[in-house]
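With one protein chain removed, the remaining protein chains of the complex are shown where they sit.
And then chain A:
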Amino acid sequence: MAVLTPYTFIQCPCSDSSTLGRPSDPNSSTITEADEDERTFDPRAPRSNFSLYPLEYLLYCEDCHQIRCPRCVSEEIVTYYCPNCLFEVPSSNLKSEGNRCTRSCFQCPICIGPLAVTSIETRPDPSLLAAPDNTAAPHSGPYALTCSYCNWSSTEIGIQFEKPNSIHAQLAKLRNGGSTRLTAKERKERRKDPAYRRYQATSSGEGESDQTENLDLETQFANLKAFYQNQLADPNSADTGLAALGDLGFSSPTSLSRIMSIYTGGSLQDRKAKSRLGAMREALKPDEGLQFAHLDESAAIETLRGEGHDGTASITQLVDQPPNLGEEHLHGRSRFISELRPIPYLLRTKRSKRCPVCRHIISKPEAKVQTTRFRIRLVAGSYIPSIAIRPLSLSATAGGGGSSASGATLPGALLEPLKPAHFLLTFKNPIFETIKVTLGAPAETPGRFASKVTVLCPVFEVDANTDVWDEALREGGATGGAGSGGGGEKGERRRGRYDEGSQANNGNQLEVGKIWERGRNWVSIVVEVVPASLRLDQGDAPLREDEDVLEIPLFVHVEWEGEAGGDDVLESVAAKDKGGEAREKRELAYWCVLGLGRIRK
């Protein structure tokens, strides 16, 4: 079993429906205190899975003074880029060319490994000293995409390239098997070509010959669209006798033009005036977009016989395939590996994050793809106290008798059921103000196995995260002027630090309401737990996964005095000028979950 290291997860207040969308107002202080008290947060509730985050995942809005988790920020895309070539793609290109890299970045269709462009041509044997003319161009086409992991090569699907660059454009013109296909633009040009028109005119007389042509999706759509546009434009469209249905008929030009305008963005609206009542004929030729279904699947069955299951693509491989407009019509398609195509890399994004309430930016990365730095990043870790958990062994100090010995000494050791264990929670204050912390924990953990929890010191203050040197200087002042009220208090609070050395001698007694240890900007307190027994009675449901982990919900309420309204330097200067008048009380309250360890089964 994996060793469990103690952890702290914080529940973002956004998951509480009563606080959602409401900026925390420092004046209305007793907000949720009342209802929070009544309702203990259950870390095992299925919902909790979606609202608990490690401190590192959380951001903080300086204006709302509230924690922001990945669920309660609104994101804006700063940059689109290819993860393979790190090329930044302008968002205008995105609309025309799609969300994949259009350079030469491809993933293997078999194993999604990156593909490399390699020359297929066997290079002249270097052991042969002849052929000096070949040294001028060591790499010459044709080229193929190859995967260095699973040894797939695009030659397996019959695709090779003339040039080693702009593979994406070359691939768009190639069908699997190597036959070329016309892009939409080329097809348009072909239609204008008089020679092709003449050829079309003669072949249409023969009729059958052209229908064997397989239209891919893009071509078929283009053909159909052109055909119907012609039909609508043609005032003499054949009347096939369905005119009785009039405007409501499926074949009526008006309804068709309405449908077409939905798809093509209203380009047909102007032609509506010209259209007449009366049905139109349907497409009759491949050139008009008629595609016969291939119902004869014997070829596919034959291939399946030959290649077996190994020759077919897996669902993952099919899902990873990019949408391919050059693909054959649905009926002509089977599911063989030979029909997979290299996958152009999906573009990735860099996003900035905004507070959904006040719209301030709380995280903004550098726009340049290559840099991993952030311009703005308000991480929660620099605003709310971190909580570190350490098992506390009392065996050394329990000689006095009163306090009970702790079972868990090593981190990750199993907790003995029904035997009190102690944990040291260290709260570290990241802000430059002294904070007052109030903790609340249920006496028994929620869930099937109720362990008893006692927070020995639920109310305490943690000193400000002042400059280390500042601190040293003030130390001296405090001891000097111990007589004065403020200084004495400071000295009192800091004494723990000096006692550290002598702690081993006099022993830290577990005393209710007493801080275990304190330092410059941190305070350690003790939590006593009596783990529940995991014994199951007859008929009880078996132990669920991780049900043996002792998790205690802890309500943390932090209070401090901050500068009014402001977060930037200017404001703080102003506050100093006014001599502390602008200070106001701030508070933050949230649930967190302390995972202490596994209980022995």
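Just so it is clear, a contact is a pair of C-beta atoms (placed from the backbone, for glycine too) under 8 Å apart; a residue touches a chain by one contact, two chains touch by 3 or more; residues count from 1.
Here is the rule we go by: contacts and distances are computed from a predicted model.
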| item | value |
| --- | --- |
| "Ras-related protein Rab-17", "Dynactin subunit 6", "Geranylgeranyl transferase type-2 subunit beta" or "Ubiquinone biosynthesis protein" - which is the UniProt name of the missing chain | "Dynactin subunit 6" |
| Among A:88, A:156 or A:366, residue touching the chain not depicted | A:156 |
| Candidates A:56, A:296 or A:310 - the one touching the absent chain | A:310 |
| Option touching the unshown chain, where A:58, A:89 or A:110 are the choices | A:110 |
| Candidate in contact with the missing chain, chosen from A:48, A:107, A:146 or A:451 | A:146 |
| Interface with the unshown chain - residue positions in chain A | 110-111, 122, 125-126, 146, 149-153, 155-156, 310 |
